[in-house]
Every structure is written in structure tokens, then in C-alpha cells.
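Below: the structure, in C-alpha cells.
Here the complex is missing a single protein chain, while all its other protein chains stay put.
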Amino acid sequence: MSSPLLKIENLHAFYTVPLGGLRYGYRKVWALKGVNLDVFPGTTLGVVGGSGSGKTSLIRAILGFLRPAKGRILFRGMDISKLDRRRRMEIVKEIGYVPQEPSQSINPKMTIKDSIAEPLRPLGLSKEDIEKRIGVVMEMLDLDRSVGRMLARELSGGMLQRVAIARAIILKPRLLLLDEPTSFLDISTQAQILNILRDLKEELGLTYVLVSHDIDVVSYISDRIAVMVSGKVVEEGVAEKILREPLHPYTSILLNPEGVAREISIANSETDLCPIRSWCPLRMKKCSTEPPPAVKIDNEERTVLCWHYTT
Amino acid sequence: MSSLPLRSTIEDITSLLTRTWRKRPGFRVSLIIMIVLFTVAALGPYIAPYPRQGLGVEIDVTNALLPPSPKHILGTDSLGRDVLSRVLFALGRGLYQSLVVVAVSLVLGIVVGSFTALAPRSIEAVVSYVIELLLALPSILLAALLAILLGGTATSITVALIVTWFPWYARVSYLQARGLRELDFVRIPLYYGLSRAYVVVKHIGPNILAPMIVEALSDMGSVVLEISSITFLFGIGIGSFEEPDLGMMVANGLRDLVRAPWVFTAPAAILALIAIVFTVFGEAVYEEHHPILRRRWWLWF
Amino acid sequence: MITINYILKRAILSLVLILGVISLTFIAMNFIPGDPAFVWAGKPRGPGAAVAIESAREYLGLDLPLHVRLATYLYRFFTGDWGISVRFKQPVLSIVVRSFTASLELVLYSFAIATPLAIWLGTKAAVSRGGTVDRVIYYVSTVLAGSPRFLLAGLLYLVLYMVNYNYLGLRLDPAYSVLRGPTGFATIDTLILGRLDAFADALLRLIPPALAISTYPLGVLVRVVRVTLSEAFEEEYVRQAASLGLARKVIVRKYAFPNILPVTSQLSGLMFTYMLIDAMVVENVFSREGLGEAVAKAVVSSDYPLLIGATVFVAIVLIVVNTVADIVQAAVDPRVRL
Partner (left out) sequence: MVRSEELGIGYEHDEGVAWVVEDLDLEVEHGVVTCLIGESGCGKSTIGNAISGLLPPYARTYGRLVVADRVVIDGDKMNFTGVRGKVVVRIAQDPASALNPYLTIGEQLSTAIRTHFPGLSEHDVRSKALELLSDVMLGEDVYDRYPHQLSGGMKRRAAIALALAPEPEVIVADEPTSALDAYLKYAVASLLKKLQREWELTLVFITHDVSIARYICDQVVVVYAGRIVEEGASPRCLESPSHPYLELLLKALPKRFSKDRLADIPGMPPRPGMYPTGCKFHPRCPYVFERCRQEEPPIIKAGDRLVRCWRYYEQSLT
């Protein structure tokens, strides 16, 4: 197997939030508690999890919006969280980002064309070059040329998301980070965007990290799936296998939510113990005393974070 | 390409103003009065019957405190100067002064506020502290201090007001910009290595300009009142004065309030007119800008 | 209950701000263009000038090193030695405190007049929004907030003078001038001393100027109550209450009304500054003693020490008032209660 394009090793990161109420001071909220992931070139890794699982934090950490407290983020073998500004600019060109909410990712007071061309600005290209590259990406995303002169507030959510994708690919990146790209869209627009993403991947040979709360969306374009709960990846493996035969209890619930139909609690505590230990059907004594180990199964193809599979 | 943010702001403001014009009679009346006031202020020095008295370089003590008559339509003050001419000269200065205060404070406030929101944490903390500090300074006392130091009253009042008004705009635009900096359209250009100045000019500025202008428009009335209060107090202290200033004229007229109420009433009425018209104007724009107040709405439950 | 921690945090912040204001005045005193001693002495002319400047130079310690000067300044500040007023030839602090108390009394009475009235009118307007009642209240309050206080005060004075109202000018009838109480508020001191006749006199002298000043908080608060209530009516929980079939009275009183408390308390802090300016103006119209009178006189005689003292004092008061307003604002919101 080729070497991973993006390798995440034992990544820890936290937010500081005000203590709440009127108390003074801040506390750390651990968003990522030791994430390990490999993303191979030309494949799609789907990251799925509920709200507060740390999936968006993972994207933000890769982008450098959230500083890792521990661990490494290796892109083509370089730890990108420790690069200086100049080297970082080189890497930035190869990692594109499509955010969640289109209305917040495109400046409503700027023309669409200016928004798309923004990543090109620091490069100092000639006007014709910029025009040409805008034309190319707009065509790729089925955006009419007249759209370029419009402002963001004149466009619908689906169109804006296309614009966001156009901006993300204009530097011809190798890796595209997609943070819930369809969660604000209707079903029909979601289908359009997912189809576009699938086509683009083939056309440009892109590598995706797709984050979503909807496992069906993830399964549509993912080669591998990682399931996150409470800042940890609890199961990771080939998409098909995870969908057909989930091993971790949380994955089973994600795949079959109507089977539960009651509120279950996810422990978001600071401990490293299993976050679902309070209700897990497979729980053992060890679960409430020791953090679960990462177990490799299926010829090292699949990882499960659970005591149940240690034997 | 670069003029676009400004253009969209101008479009926003003009569409807001035309909408307000269409919907609010109070706005129409106040705008018309404002236009009249500004025209009179611009023509004032040319139509004043006694321009030298208006300017204050000439006094005529023999004609002091004359009641209104065809010769002196609004009467004369304690130094025998024609009140109408004085008012005409003072009007222009007063309007100009308040416009300068609001415009300079607004620009300064937006620049300071939006850059602070993007600055490193330490600078952000220091600037926020300084803004809070300036907000605590009483404008009237600051103006008095500056009047002693700088001498000239008009300039010191303008400076004092800018020093105390711009922190407001800085604080408001800082809070707005701080909300914006969490949004992806601000983060992404920073991610791609574009400068903070670029982000402020292209992303922050255009998105806070229109609401800030609305804020400033609704403050115009208060600024006029504050300026006149300060000059009024200075006028109380100063025995005689040359500069035509409405607040000082009111203070001067106060001494003869019972004997010659016209000296007090004419400038006070004009000031009231300006302040009320500005307030009604600003309030109408504010209400029309406000998403909930804009609605034609009444209690339905 | 809000936590002591929060109050402490706000107190420390305001203390830091107060230190900033003091340092600012130190800078203003020592680094003004020209000769600081000349300005401090009140820009004297004539025969006594040289002596006055020399004593000012000595007081400011201009020949001493900077850190000594700052230390002396802070020491004097906290021991209450704020210099001697050029104009009044008295210690600055006592003049400032005395005149500020007089103005504060006016401001507080205006608040007391305006707030209940404003809440009542604002609620009325919000409930009948779009109707005639609302429009009348809206325009009247806008015009009131926008009218110069000296005009209102002047007209009021004129009317009262015409009807031979005998309680104009001064804070107390000179006949009662021997009455001195511990608080400095004429209306409270007379009560403490048990002199109801003097109290009535003080009150009758206070009410006309307080009325003139109260137009500002009245106008502003009416509009804010109206806007806040209108916003509250759009809240999802008000819609939910309506959906539950609750009566309109209950919804307005129980669901929408609590929203105005935080805003009103914070705004009262902010309005305090402007009301103080208004008090200074209106005092002069009614020729009462107060901060306005002191400042007007200080400007004419270049009374630098007095103005510096007054600025610091008022700035401190404003910081304290706004801090208290913030704490009250937080305390009335259950979301931040612990």
C-alpha cells in the first residue's frame, strides 16, 4: 500500500470556554483525545459522529484553526502543525476546505468571482491567468458565468456551496476537507452536491476527508469510514465492511437508530474511559476502570476501540 | 473591483433611506426640514442682514436688548447685535461641527474596532482597555480641560467629543467584527495567507459599515445636544464672546431670560429644531433597519 | 445569587480603569504643551503671577525625577490632597464632592420620575404597536429625548416665574442655610434633621429642574422598553406561550416583561453620563449650585486643578455606576445566576 497523504497521530486538542455562569476563568474542553487516522491518496475518508464528537475539530486542527496540544498531523510526511509561515503557505495550496454553512463561508458583500479568486491573490498572478482559472473552476461546477458578478445574498444555499467548492479547488489541491458540506441543504440540493463531489474526485484525482453526521451521506462517497465519539475514533475501516458488520456498539446505533429510540448518554468527560460505558450492551468490568484499547482486526484492516474485541 | 464593497454599502444605505422615505411620514418631514436647515446654513453668511454683527466683530451697545421689530426681526442681544444674523452664522458652524464629530468618530471607531478584533490577543486586550478607559471620561469636563490647554473653544470641543464618541463606535464595531471573525469567510482568506489589512478592508469593513452608519445617523441628535450643552456651559462662564455659537447664545440669553426672552428663545428653538429633526430622522432609519421593528406588526395573540 | 467571584472580577476591572484614569490625568498634568506650572497656576497675569507659578512648580515638583512625581501624585490622590482650586481658593476635593452631590441629587430625582413612567408608557406602546397610541407615545418620546434640556428648563423657568412660583434658584431657602446634614443631599439632610418645612422647600426647588432633566431618560427608556418588548414578542417562547392559549395579559407580564430588566439597568448606567451633563446645564438655568456652576466658573478662570479633579471624580463615578449596572444586569437574568 502506498504511504498515506495525511497521517494523524495521537492528536489531542482542546478549546477554552468561559467557566460559565458568572465564575471567572476558563476551562479546557478536550475536543480531540488521541485521534489516529490515515488518509491514502485518491481515497475518501468519511468521518461520522454525533454533535460534540470532535469531527469538526478534527478538520479545524488540520487547517490550523485549532492548535494541537499533543500529537502530530503529517501531510506528505511533514508535520504541518509546526511549520513556519512561509512553509505553511506552500502546504496550504494543497489542502482545500469546504465549510459547513454556505451563508457564512461566502462574504455576502463580495462578488462571487472575487470570492472564488481569493485563494489566488497571494500568488500574484496576472489578471488573465486569474480570469482563466476562475472560468475553469466555474465550468467544472456548472456555475453560469453570469453568477460571477452576483453577490452571495442573491444565491441559494446549493449555489453557494458550489461556489465554496470552486474556491476550495481553484489552487488545485490534493486534499479536500469537507465539513458537513450538505447539512444545511435540502435533499435535492444535497444530491446535486454529492454528485458533483463524486465527479470532481474522479476528474481531479482528489483525496477527501468528509465529515458528516449522516452515515448515509458518508457511505455514498467514502472508501473508508471512521466513527468518532467524544473526541475519539472508536471504529475505523473499509466502508463496506463497517456498514455491513459494525463492531463497535456505537456504530451499530448510528446504523440502526430506530432500534434504540431512546435517549442515550455520551460521557463527554475528561477521562479516557469509554464514552458509552454507561449503557453499552457489551460492557465489561474493565470498561469503567481502564480506557479501551485500539484493537486491530481483519488483517489490520479495521480498528475498534473496545475491550470486547481484545480476545 | 475594489470599489465594490463601498458600492454595496452605498446601495444598502440608499435603499434603506428610500424605503424609510416611502413608509415613514416623520422621516419625510424631518428630511425636508434638514435640507432647509442645511441650505439656510450654507447661505447664512450671505443673507444675514448684519453680517459683521453676526460674526461678532461689531457690537452696538446702544441698541441692546431690542424686542423683535422689522429692523431686527428676532431682536438684539445684550451687546446690541442682531439675533437673526447671529443665528444664521451660528447655524452653519453648529451643523458643520456635529457632522465632523460624527464622521470622524465613525471612521476612527470602525478602523480601531475592526483591526482590534483581528489583532493578536495582547493588543486586543490593551486596545479594549483603552476604549473602556476613554468611555469613562466625561466629555464635558474633557472639553473644559482642553479649552484651557488649547484655548480655542470650537476645536477643543470637537476634539473632546471625538475622543469620547469614537470609543462607542470602536466598541460596537469591535463587537460586530469579533462576531464576524469566527465566520468562515473571514477565516478562509487568513488561512490562504492574505493579510489582516486585506481581511479588514474586504470582509469586515463592508459587513459592518451599513449598520454602523445607521448607528451614527441615530446618534446625530445626541451629538448636537451634547455640543450645545458644552458651549452653553462655557457661555455661562464667559461674560462676553464673539464667536457665533448657538449654545453660547442661549447661555447669554439666559441672563436676560425674563427681560428679553427672545435672546434666549430664538437660538434655543433653532437648536431644538436641529436636535429633534436629527433624532426623528435617525430613529426612523434605525427602526426601518431593525428587522423586527420594520415589520408591519401588531400583537396577534 | 450571583457569585462573589463575578462581582470581584468587575470590581478589579473597574479599579484598573480608575488607575488608568488617574495615570491619564498625571500625564495630562505633567506633559502638557507649554509650562505645566503656568497652566496649573491658572495662567496668572499681573504682579502675583511669578509667586503663583513658583508655588505651582513646587506643588507639582517639576524639578524632581518622574517616578518620585508619580509616587507623590498617587500618594496625594489617595490621601485626598487634590490641590487647591485657583478660582475658589479651597481644596479641590471638597468643592468637587459638594457640587457633585448637588447634581447627583437632581439626577437621582429625575430617574425616580422617569423610570416608572417610561416603563408604563413603553409597555403601552409596545402592546398597541402600529396603532395610534403607539404612534403618539413614540413621537412624543422621540421629541422629548431630542429636545435640548436648557430649552425645556428655560421655558419651565419662565412659566414658573410668570406664575410667581417662589421656589426658584438655590437648593434651599437662605433661611435654612444653617442646616447641614451628613449626606449633602438637601432633601435627605432636612429629613434627617427632622425639618419637614425645610424638606418641603428643598423638594419644591428640586422638582422643576428634575422634571426638565427627566425628559431625557423618559424619552430614551420609553423607546427602549418599546423596542425590547417588541423583540420579546417575537421570541419563540412567547409564541409558544401564545400557542398554549395563555391570556395576553399573562404573556406580556410574565413572558415578555422580564426581558426589559437587564436592558433597562444597563442603559440606566449609560444614561447617567448624559443626565449628569443635563443636570449641569439645567442647574445653571435655575441658578442652583452644582457641578455645572463649578465647571462654568472653572473654565473662565483656567482653574486647571479643579477641572482635573472634577474629571477624575466624575470618571470614577461613571466607572462605578456602570459596573454596578452591569452587575445588576447580570443578577436579574436567571441564565447567569448560579
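First chain written, first letter: the chains are A, B and C, and each begins at residue 1.
As a working rule, contacts are C-beta pairs under 8 Å (C-beta built on N, C-alpha and C of every residue); 3 or more make two chains touch, one makes a residue touch a chain.
Owing to the predicted nature of the structure, the values given are computational and were not obtained by experimental measurement.
Residue in contact with the omitted chain (choice from A:Thr43, A:Ser81 or A:Gln190): A:Gln190.
The chain not shown here is touched by just one of A:Leu83, A:Leu171, A:Leu204 or A:Leu243, and that residue is A:Leu243. Those residues of chain A that touch the chain absent from the view are 50-51, 156, 158, 186-192, 194-195, 198, 213-217, 219-220, 243-244, 253-255, 257-258, 260-264. Panel shows chain C; residues 235-237, 239-247, 250, 254-255, 258-259, 333-335, 337 of it touch the chain omitted from the view.
Convention: only the chains that are shown with their structure count from here on.
Comparing the centres of all chains, each the average of its CA atoms, the largest separation from chain C belongs to A.
Centres computed as Cα averages put chain A at a distance of 50 Å from chain B. Centroids of chain B and chain C (each the mean of its C-alpha atoms) stand 22 Å apart. Those residues of chain B that touch chain A in the shared complex are 1, 4-5, 8-9, 183-185, 187-189, 191-194, 198, 202-203, 206-207. Put simply, chain B touches chain C in their complex at residues 26, 129, 132-133, 136-142, 144-145, 147-149, 221-222, 225-226, 228-230, 232-234, 236-239, 250-251, 254, 257-258, 261, 264-265, 268-269, 271-272, 275-280, 283, 290, 292-293, 296-301.
By the touch criterion stated above, chain A contacts chain B in their complex at residues 63-65, 85, 88-89, 92, 97, 99-101, 104-111, 114-115, 118-119, 121-122, 151, 167, 171.
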